[in-house]
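Every protein chain of the complex appears in place save one, which is left out.
Per-chain residue numbering starts at 1, and chain names A and B are given in the order in which the chains are listed.
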Amino acid sequence: MTLPIFYILAMLSVFCALMVVVARKPVHSVLYLIACFFTIAGHYLMLNAQFLFAVHIIVYAGAIMVLFLFVIMLLNLNLESEPRKSVIARVAAVSTAGLLFLVLLAAVKSAEPVILDTSASGVGLVRHVGLKLYNEYMMPFEVSALLFLTAMVGAVKLGRKEATHS
Amino acid sequence: MQSLLVNHYIILATILFTIGVLGVLIRRNAIIVFMCIELMLNAVNLLLVTFSAMHNEAGGQVFVFFIMAVAAAEVAVGLAILVMIYRNVRSVDINRLNRIRW
Partner (left out) sequence: MSTPADYLPIAMMFVVASGFVLFTIFVTHLLGPRRKTEVKLEPFECGIESQENARMPFSIKYFLVAILFVLFDVEIIFMYPWAVNFKDMGMFGFVEMLIFLSLFLVGFTYIIRRGALKWE
């Protein structure tokens, strides 16, 4: 039952991810990436990570991608056709990525198959993830607040500089 | 009937990661390069969630949660930098950003 769903979702993910790279217009790339994130959220649901499913949609599809869309609108890139890299650079890029894929695949190939149990499990519920987060991972949690503080200061600095110039 | 294996998810994450690498190498628009980095982060997230489900352990999901938080901060500052670069150079073409000076 789960295998066909996995294949459908996986094909959608890979298709959308490829379209992000292939699409000519930046806006289309962003929209395909949003679609790709929704399919990945579907995978999270299949893997019993219900909390991450919600967070993924709120943070990635809801906030980060909106910011990307915002920047593309702000810079007015929709009409500008992006020049392509030279043929040599593109061939090199594709072969490098292909080789990387082969190396990773070779590493996976020797792994023995493990059946993934997607039946009932409470691991991904908000309660369990939260308990883990606030007990075992207390320090990273507090440090992440520092990270956000830095990000805020950086964003305000970078965003305000223009206003002082003009 | 065949059942869902952990290996399926590893291969899917590998494919997504490789597509992200390909995008970083092949595109010239810095915003798209940034988006491909997000794609790579998500491939890793998917892998972590898979192993979390495999071991029935919430630790991996906490890691993914932190990655998402860091990604949000990274995107906020990164895009602010990109907008600043665009204001100064009038371009986000990475081939033209090779001589950023103060």
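Heads up, the rule we're going with is that contacts are C-beta pairs under 8 Å (C-beta built on N, C-alpha and C of every residue); 3 or more make two chains touch, one makes a residue touch a chain.
Note that this is a predicted model, so its numbers are computed, not measured.
Peer 1: For the chain that's not shown, point to the residue among B:V64, B:L79 or B:V92 touching it.
Peer 2: Residue touching the absent chain, from the options given: B:L79.
Peer 1: Residue-wise, where is chain A in contact with the chain that is not depicted?
Peer 2: 2, 27, 45-46, 48, 50-51, 55, 58-59, 62-64, 66-67, 70-71, 73-76, 78-79, 118-122, 125-127, 129-131, 133-135, 138, 141-142, 144-146, 148-149, 151-153, 155-156, 159-160, 162-163
Peer 1: Name, in rising order, the residues on chain B that touch the hidden chain in the full complex.
Peer 2: Counting only chain B, the missing chain is touched by 68-69, 72-73, 75-76, 79-80, 83.
To be clear about the criterion, only the chains that are shown with their structure count from here on.
Peer 1: Could you work out how far the Cα centre of chain A sits from that of chain B, in whole Å?
Peer 2: Their C-alpha centroids are separated by 5 Å.
Peer 1: What residues of chain A sit close enough to touch chain B in their complex?
Peer 2: Contact set of chain A toward chain B: 2-3, 6, 10, 13-14, 17-18, 20-21, 26, 29-30, 33, 36-37, 40, 43-44, 47-49, 51-52, 55-56, 59-60, 63-64, 67-68, 71-72, 74-75, 77, 82-85, 89-90, 92-94, 96-98, 100-101, 104-105, 108, 111, 113-118, 121, 123-124, 128-129, 131-133, 136-137, 140, 144, 147-148, 150-151, 154-155, 158-159, 161-162.
Peer 1: What residues on chain B touch chain A, complex-wise?
Peer 2: Of all residues in chain B, those touching chain A are 1-12, 14-23, 25-29, 31-32, 34-36, 38-39, 42, 45-46, 49-50, 52-54, 56-59, 61-62, 64-66, 68-77, 79-84, 86-87, 92-93, 95.
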